[in-house]
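One protein chain omitted, others in place.
Think of it as A, B and C in the order they're written, each chain with its own count starting at 1.
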Amino acid sequence: MDTQQKFTSRTWPESPEKTTLEGKNKFLGFWLFLGGETVLFASLFATYLALKDQVPNSEHYLAKDMFELPLVFIMTMLLLTSSLTSVYAMYHMKNHNFQKMNTWLLVTVGLGLTFLGFEIYEFNHYVHEFHHTFTSSAFGSAFYTLVGFHGAHVAVGLGWFILLMIRNSKRGLNLYNAPKYFVASLYWHFIDVVWVFIFTVVYLMGMVG
Amino acid sequence: METQQATSANPKVNYEYRRKKAKQEMRTHVTSFALMIFMTLIAFIMVMAEFDKYYVFPVLLVLAAVQVVFQLYYFMHMSHKGHEAVSLFLYSGALIGFITILAFLTIVWW
Amino acid sequence: MKYGLKKWRLLSLFSALALILSGCGEPFLSTLQPAGEVAQKQYNLMILSTTIMVVVIVVVAIVFILTITKFRRSKVGEDTIPKQVEGSHTLEVLWTVIPIILLLVLAVPTVALTYDLADQSELEEVDEEGNRTALVIDVRANLYWWEFNYPDLGIVTAQDLVVPTDQNVYFNVIASDVKHSFWIPAVGGKIDTNVDNTNTFYLNFDGEKAAEADNLFYGKCAELCGPSHALMDFKVQTLAPDEFDSWVTAMQEAAEEEQQPENELAARGAEVFQEQACIACHAVSPDDRAGTSPGPNLSTFGERSRVAGILEHDNDEEFAENIKEWMLNADLLKPGNQMNETNGYNKDALTDEDLDALTEYLMSLKVYTE
């Protein structure tokens, strides 16, 4: 009845994220939001594709001159793995194992932070090595906007996980916060989905030409 | 207000069954993760090998699409029931996004 | 009127519509009095679509009027409970299929004409010497003035576009500052002058119809471009083909030789023109600074139909007055225009004598008329 009711792993329902009406609403609303985000990122991708390699003169570097596959590969692995670790966290959430869930979330956050670190390094590298900045050309603006929007999503996702862990550290798992964990992890997967397209469209296809 | 759904008459049996099912599912997750890593590798290798771009592009896009399907259906559980509205809206969004990208690739040509 | 119409045949409806509509507007401005092939084709499409729409409206109007007169509560009785009809498949099919047919009737000519008007194969044609046969004009839209450059002929004008009648004229249009749109309503639809790249289209000026409009059409900017968007007019002078040829020759010759001032006052004006650095923005030779000029080329200024595209030029007195008016109040007449202090124009530096001289000089800038 009550959302603060205490559960054991035995009484814990099968789909805790959708057991309460609030949870069900949150679950659906968040998915719909991701539908909207899909269009948002599609618009950013479209803009990037239209402006790719559009620079004022030949002194500017183009995509294939700058990108480095090893770096992108590492970043991809980090984010992909973090996607798996967050699945583990949800696995334990569904088993009502608060401790393990938090551990896996922590791993996820760690991976995400490393990813962000690499991204900052990467941007910094382009700026100093190639003078490829946000204001140097339309290509630069489009590149940093697309990849930066993704980076901002990563940052928000991390903040979200951390906030959840802090706020619930004393409370433990209940039907009030289970949906919160669940949608945060959905968000995290979505970030990975976007990254799959970024590494494919921006980096890999950018390297090919 | 209804906040809890009855899952089964016998909680004990139900509990163990659920645990087992979840474990199994977790195993498929790990498998799909391995597949995703594998596909990523192929994608990177293809680019490093410098194949022709008309060959590489479609393959890259297909690999990305398959990976995303894995994310959506396994990691994000869209394969479970109760996702009808979700898929309707996600696919609508994807379709509109696709049209947008298509337009920007064809009729913004300057 | 509504009841009368339904008895008519489609064709008479068609022509009646055309007749009513063509009563509207001025021949030099109205799209309803098409003065060229392009406008005519577009007009025909407009009439076709209007006819279809009138048919639709009539059908709906009949059902509508019958319904709201027959089924008022005061007529059917206060306590009537109507039958709760769910729907009707036959009707549904009917009002899905009939509109589809009507739309097809409209869509086919629409698509055909879209491609037809986009046809630019004529641009490829060359004569024996390999010169392009079609007349091409590069249009450059600027904050509140227009430049017309004839790249194959080596001449350039501003504000007044001069074209031959009865042949296709191709326009390459672009904008130098913000987006504008190039439109000569009576002669054909508009095309945007983007800042990004050139757009190309053609128009055809009908000789006979042009005569009805005194060989002078109004052109407009059709895309909001700032405060004086409303005043970014230009004029189109149509010439018979042979006349056009002699105009071109005159222009080319004028470009060759330095123009001599007609009298002393004009000569003084020419000096003022230099002293005040008008020359920095305005070329006075018909081949000068095409595509780069910050202000309109003034080499044919004395022949312009308007000052700055808006002030009348019916006789010399009015012309002189309006030139002065412009020189002194440009910022009020066309708010936001670029002939301002930041760009080096200082009206306070002009004495009355200078102004008179300058006016005389500007009025003397003629190429084609005596």
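The definition used in the following text is that contacts are C-beta pairs under 8 Å (C-beta built on N, C-alpha and C of every residue); 3 or more make two chains touch, one makes a residue touch a chain.
Note that contacts and distances are computed from a predicted model.
Visitor: Assuming one chain is omitted from the figure, identify its UniProt name from "NADH-quinone oxidoreductase subunit N", "Cytochrome c oxidase subunit 1", "Oxaloacetate decarboxylase beta chain" or "ABC transporter permease".
Guide: "Cytochrome c oxidase subunit 1"
Visitor: Just list which of the chains on display the missing one touches.
Guide: Listed by label, the shown chains it touches are A, B, C.
Visitor: Per the definition of touch given earlier, which of C:Pro151, C:Gly189, C:Gly207 or C:Pro261 contacts the omitted chain?
Guide: Final answer for the missing-chain contact: C:Gly189.
Visitor: Among C:Cys225, C:Met251 or C:Val284, which one is in touch with the chain left out?
Guide: Here the residue in touch with the unshown chain is C:Cys225.
Visitor: For chain A, which positions touch the chain that isn't shown here?
Guide: 2-4, 21, 24-25, 28-29, 32-33, 35-37, 39-40, 43-44, 47, 50-51, 54-56, 134-135, 137-142, 145, 163, 166-167, 171, 176
Visitor: What is the set of chain C residues that contact the non-displayed chain in the whole complex?
Guide: Residues 21, 24-26, 29-32, 39, 41-43, 45-46, 49-50, 53, 56-57, 60-61, 63-64, 67-68, 71-73, 76-77, 80-88, 91-92, 95-96, 99-100, 103, 106-107, 110-111, 113-118, 175, 177-179, 181, 183, 185-186, 188-192, 194-196, 199, 218, 220-231, 310, 335-336 of chain C touch the chain absent from view.
Visitor: Residues on chain B that touch the omitted chain in the whole complex?
Guide: Against the left-out chain, chain B lists 1, 85, 89, 92-93, 96, 99-100, 103-104, 106-108, 110.
Here is the rule we use: only the chains that are shown with their structure count from here on.
Visitor: Counting only Cα atoms for the centres, state how far chain B is from chain C in Å.
Guide: Result: the chain centres lie 54 Å from each other.
Visitor: Would you kindly tell me how far, in whole Å, the mean C-alpha position of chain B lies from that of chain A?
Guide: 15
Visitor: Based only on mean CA positions, could you tell me how far chain A sits from chain C in angstrom?
Guide: Centre separation, chain A to chain C: 52 Å.
Visitor: Note which residues of chain B are touching chain A in the complex, please.
Guide: Against chain A, chain B makes touches at 1-5, 7, 11-12, 15, 18-19, 22, 25-26, 29-30, 33, 36-37, 40, 43-44, 47-48, 50, 53, 56-57, 60-61, 63-64, 67-68, 71-72, 75-76, 82-83, 85-86, 89-90, 92-94, 96-98, 100-101, 103-105, 108.
Visitor: So in the complex, the part of chain A that touches chain B is made up of which residues?
Guide: 1-3, 9-11, 13-14, 18-21, 28, 31-32, 34-39, 41-43, 45-47, 49-50, 69, 73, 76-77, 80, 83-84, 87-88, 91, 94-95, 175, 186, 189-190, 192-193, 196-197, 199-201, 204-205, 207-209
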